[in-house]
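With one protein chain held back, the other chains of the complex are shown just where they sit.
Then we have chain A:
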Amino acid sequence: MSGGVDSAVAAARAREAGHDVTGVHLALSRNPQTFRTGARGCCTLEDSRDARRAADVIGIPFYVWDMAEQFHESVVDDFVSEYAAGRTPNPCLRCNEKIKFEAVLDRAIALGFDAVVTGHHARLGADGLLRRSVDIAKDQSYVLAVLTREKLDRAMFPLGDSTKTQVREEAAARGLAVADKPDSHDICFIADGDTKGFLAGRLGESPGDIVDGRTGTVLGQHDGAYAYTIGQRKGLDLRVPAPDGKPRYVLSITPVTNTVTVGPREDLAVDTVTADRPIWHGSSTPVECEVQLRAHGEVVTADVTVDSDGLTARLHSPARGVAAGQAIVAYRPDPAGDIVLGSATITAGSRAAETVAAETVAAGV
């Protein structure tokens, strides 16, 4: 129970469904003052009090579990090293994988609990299939697709059939004071929202070249390649304008040479995505399905193949801003909610025969 409205309503629903529910708030900061304060974050003293109050209203026991060490190792350190390796991690996904459905789940099972209930917006019904929430705008299936079958079998998402508005209304009707709490955004362990500054503090400054992807010309300097993400346009601060006067985008990041490669928007487009560490629930591949390449990103149709090398998706229409380190999640469209077939971690995107971001992969490992 984060102290927010979703987990409070999820707990209330689980309890009402007849389960013997215990509320758990995760203390994730080594120093509770250093994480985001106020109502927006997920790890403050105030949030812990809000969560406790909600548990009291629901009438369930409540405990705070100290997961600061595990969170630091598995999520924060990973976040930093992924950026250092030129990739763009998704810490929320990682937290679901390593904290909520590993550290917490393992401990809960050992203590005699059967499942972990969370307030994620996704559907997981009797058929065991993970589906998008009815509230597409709030859907969180993308950050849950990393869960294995074994973990899904121990998970409950009671909110998937409701919109966020309905959840808020229900919270108010249940007398849960968190009903109006603003949604949390951004990354909970970066207190001021300044990801670049956070990374600079951890990784130090490391100046390098910004290079034109077509000509190889050095266009400018950067203070650390980790501050850039694929598809980024703003903040490049290039002295030399492009010959056609059009904006330039980050195409790739190469940690080994510490270069950031930029180019026109059309060079961002990829039609093949490769990924490793696949988790696949679907039947045999290749399969035609939809893929999502970023949290809240666009969805494109693709032919997906999963084999021992990993996952390959041939996109029917090109996608832009495909970053190594993000997840590719495959869905099968379904009237009862699009079904998650599986997911994997993107290693590269390529266009036609030409490799766009492959060097990122080689350099990253």
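In this text, a contact is a pair of C-beta atoms (placed from the backbone, for glycine too) under 8 Å apart; a residue touches a chain by one contact, two chains touch by 3 or more; residues count from 1.
Definition applied: contacts and distances are computed from a predicted model.
The listed options are "Carbon-monoxide dehydrogenase small subunit", "Transketolase subunit B", "Carbohydrate ABC transporter membrane protein 1, CUT1 family" or "Cysteine desulfurase", and the UniProt record of the chain not shown names that protein "Cysteine desulfurase".
Among A:16, A:56 or A:106, the one in contact with the hidden chain is A:106.
Although one chain is not shown, part of chain A still touches it, namely residues 22, 25, 27, 32, 45, 48, 52, 61, 63-66, 68, 70, 73-74, 102-103, 106-107, 110-112.
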